[in-house]
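As you look at this complex, bear in mind that one protein chain is not there, while each of the others sits in place.
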Amino acid sequence: MHCKKDEQLQRIINQVKSLTTKGKLADYIPALANENKEHLCASIYYLDKTCVSAGDVEHSFTLQSISKVLSLALVLMDHGEEYVFEHVGMEPTGDPFNSIVKLETNNPSKPLNPMINAGALAVTNMIKGSDKDEQFTRLLNFIKELADSDSITYDTIVAQSEYNTAWLNRSLCYFMKEHDIIKGSVDHLIEVYTKQCSIKMHSIELAKTASVFANNGLHPSTNKRVIPEKIAQLCKTFMVTCGMYNASGEFAIKVGVPAKSGVSGGILAVVPELCGIGIFGPALDDKGNSIAGIGLLERLSANYKLSIF
Amino acid sequence: MHCKKDEQLQRIINQVKSLTTKGKLADYIPALANENKEHLCASIYYLDKTCVSAGDVEHSFTLQSISKVLSLALVLMDHGEEYVFEHVGMEPTGDPFNSIVKLETNNPSKPLNPMINAGALAVTNMIKGSDKDEQFTRLLNFIKELADSDSITYDTIVAQSEYNTAWLNRSLCYFMKEHDIIKGSVDHLIEVYTKQCSIKMHSIELAKTASVFANNGLHPSTNKRVIPEKIAQLCKTFMVTCGMYNASGEFAIKVGVPAKSGVSGGILAVVPELCGIGIFGPALDDKGNSIAGIGLLERLSANYKLSIF
Amino acid sequence: MHCKKDEQLQRIINQVKSLTTKGKLADYIPALANENKEHLCASIYYLDKTCVSAGDVEHSFTLQSISKVLSLALVLMDHGEEYVFEHVGMEPTGDPFNSIVKLETNNPSKPLNPMINAGALAVTNMIKGSDKDEQFTRLLNFIKELADSDSITYDTIVAQSEYNTAWLNRSLCYFMKEHDIIKGSVDHLIEVYTKQCSIKMHSIELAKTASVFANNGLHPSTNKRVIPEKIAQLCKTFMVTCGMYNASGEFAIKVGVPAKSGVSGGILAVVPELCGIGIFGPALDDKGNSIAGIGLLERLSANYKLSIF
Partner (left out) sequence: MHCKKDEQLQRIINQVKSLTTKGKLADYIPALANENKEHLCASIYYLDKTCVSAGDVEHSFTLQSISKVLSLALVLMDHGEEYVFEHVGMEPTGDPFNSIVKLETNNPSKPLNPMINAGALAVTNMIKGSDKDEQFTRLLNFIKELADSDSITYDTIVAQSEYNTAWLNRSLCYFMKEHDIIKGSVDHLIEVYTKQCSIKMHSIELAKTASVFANNGLHPSTNKRVIPEKIAQLCKTFMVTCGMYNASGEFAIKVGVPAKSGVSGGILAVVPELCGIGIFGPALDDKGNSIAGIGLLERLSANYKLSIF
């Protein structure tokens, strides 16, 4: 699709690009470790359907944790708020995304929110479908609609690689299975979850996906209502309180827009009523967020007064 | 001051008042335990200086944790962001407000955010002043300006009673003193902090205080810049991510406006660009928030689409 | 085998039997939930090969956690101390036997000791054998030697039932697999472990097993060296510091002999240089120990000054 190169955006990217030298590639997934650490690109999709971009914006990357907010939207549409929040909490946490401690110390043993791994696994477990394949297909189709692209698929090599080494996620799942938060086969759940994390798109598609939330669930491209307004609002709220791992509080202070990051280096950011932003920069900070991606959003927020606060 | 009784607001109060039967008065402070559990009142102060209210809105109550966001504003004005956030973090937490665990398990041993007790104590410790009395006087004067009322003072009996039993807060302080987060005399800090928590106002004054944040730091009554815009924004962000104890996430989902509660049953809520809200309802839910106050804000947010998300 | 009924022992049993009314059967394993809650029996096997008993001492029960000390002995014989203690620690813990928290908060992520579930799973994982069947067969043969009985086997129904519901143990295993403490298939490990826990014997056989430790590894019945002296000593030490779940400290104070309990209600107790004791009483206290079994050992220790301290 067409997305015009923008000089001003490129200038800001040039200003923050040196941050990549302080970051690290995620090394536990070979496909991620092979990315170019200096890569940084961004696309902005406005609600009036114009699009600006800078960098190699058609480079595809896997969604990883960005997918958590999309599966949450689908599951809320599948079951409604009440059911979903019986299985997963709404509270941010100061713990790392992959921590298991709170599952033991909290009573009842419910994941604190849908953006940490435990919560996201519980969410994926709730996707409607007669079997794991239907669950995944429904999610993939939903994401195609959000990205307004039929060609979206998942990276089978990344999915398989993550499936083969998802020991910690299996540990979280079995702990939740003990406490009846997770139902059915853990192996099947891990399969759907690792495929979900391996869904690929490029930054323009990510910006379009973000724009749906910016437009409260009505797709600005297709004019279709893809997500009910209430659920779009709810997802934006979670992005603010827990979207950037355990740096969400700092991000809310310094940037102040709903956003969700993934360890691939992608960031989906939402400027309500204005635009969706898709960023890719695989060099990560110590919390697992794209280090230059956050720098870029700080500049954009300061320059254009984007904070919702 | 004048604040017109409003029938519509009274109707909503009537609708949620029965929630008070499910709540409990804070019993560990005698002055709080003596409140009328069924009390519920609210004032709304609009940026155009009109004011509507319902219930016994001139009943005064102590600020308790509501004061945390006011001392934070003062300290940010005293020292700037960088210095302050060397001593206290920006991250929400799933732990209770009085928890000490994270001070030991996190490294470095810094309170997670300024809205939990540990963080609020570290903030109060940073108020400028040659001694504890000057520290407190400066804070009190700042709060008088916010509430636009010279008559504001603190409840000496509540302050003394809290000072005499603040064992857990002393424990938090000494732990932080061990790690050089807190400087000087812990007893002096506890004195300033318990006085701060015991500052009294009624719901109209609280609504006016809230309106300053709604107006980005410019006082709508006096037209004076009381808080720099950036700091007002920062305080609103903390109110969203951590303002309602460990129910902040749920409150963001269900209400979606910056707010800060206290165990006295007060809630300061901010509707950006529109109004400040002051609520008093001393019956608390199990997280320490005014149970009917939250119900009232949920109704107001749903009826008038107040969520910022 | 022959084990003489003893009136004095029966009298003590009668004195403590009423404790069973305060205990509860383990309800998460059907076979355990079907036991007679009032059951209490004991056998004492002296190093001079005499044996006294009271109660229905030929009633068989599964070893459950008692097996942990036997697999530890085997694994120490298989690999030596150094290798084994690279994978599992030596420190008692105040946490429950099935806790996962310390695996995350401790660094490196090593189970604290071989008597908690995480540690016992790591131990079973180290049993030598070309596959899971050889691992289990080697353990079963070792236990036959200890109990001096060829007829010992495992309860296939209990094993299958535990295998089907061992979610928490799977969670512990996957967490340890993430940290390279556990090698190979978790399902195979869980199979060997649940079979190990389901090995059955009656209290006379348990007393004989205990007597091997009392005699420093030389079997008093067969006069064969079944366990090297150093390893027998080491196992007794672990029994004292961590043998009775997170009531080990209290048991050391009140009884003061090496012992290991299981949630089936069995207790293996060792009086060094004197005798082995086997007890069965399925009513458990809140820590998971046979409530009347502990009462019985307290009486025996007080009456005959058995404490090693």
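The letters A, B and C name the chains in turn, as written, and every chain counts its residues from 1.
Criterion: a contact is a pair of C-beta atoms (placed from the backbone, for glycine too) under 8 Å apart; a residue touches a chain by one contact, two chains touch by 3 or more.
In this text the structure is predicted, and so the values were computed from the model without any measurement.
Taking the full assembly into account, the omitted chain touches B, C.
Interface note for the absent chain: among B:10, B:60, B:137 or B:171, the touching residue is B:171. The hidden chain makes contact, of the residues C:113, C:211 or C:289, with C:113. Residue C:250 is the one among C:86, C:180, C:250 or C:286 that touches the chain not shown.
The chain not shown here touches chain C at positions 89-95, 102, 106, 112-113, 233-234, 236-238, 240-242, 246-250, 252-253, 256, 258, 272, 307-309.
For chain B, the list of residues touching the undisplayed chain reads 99-101, 104-105, 167-168, 170-175, 177-178, 186.
Here is the rule we use: only the chains that are shown with their structure count from here on.
Chain-to-chain contact here is organised linearly: an open path runs through the chains from one end to the other.
Matching the C-alpha atoms of chain A with those of chain C calls for a turn of 180 degrees, to the nearest 5.
Chain B and chain C have Cα centroids lying 55 Å from one another.
Put simply, the C-alpha centre of chain A and that of chain C have 47 angstrom between them.
The distance from the centre of chain A to the centre of chain B, each centre being the mean of the chain's C-alpha atoms, comes to 33 Å. Across the assembly, chain B contributes no residue that touches 2 or more other chains.
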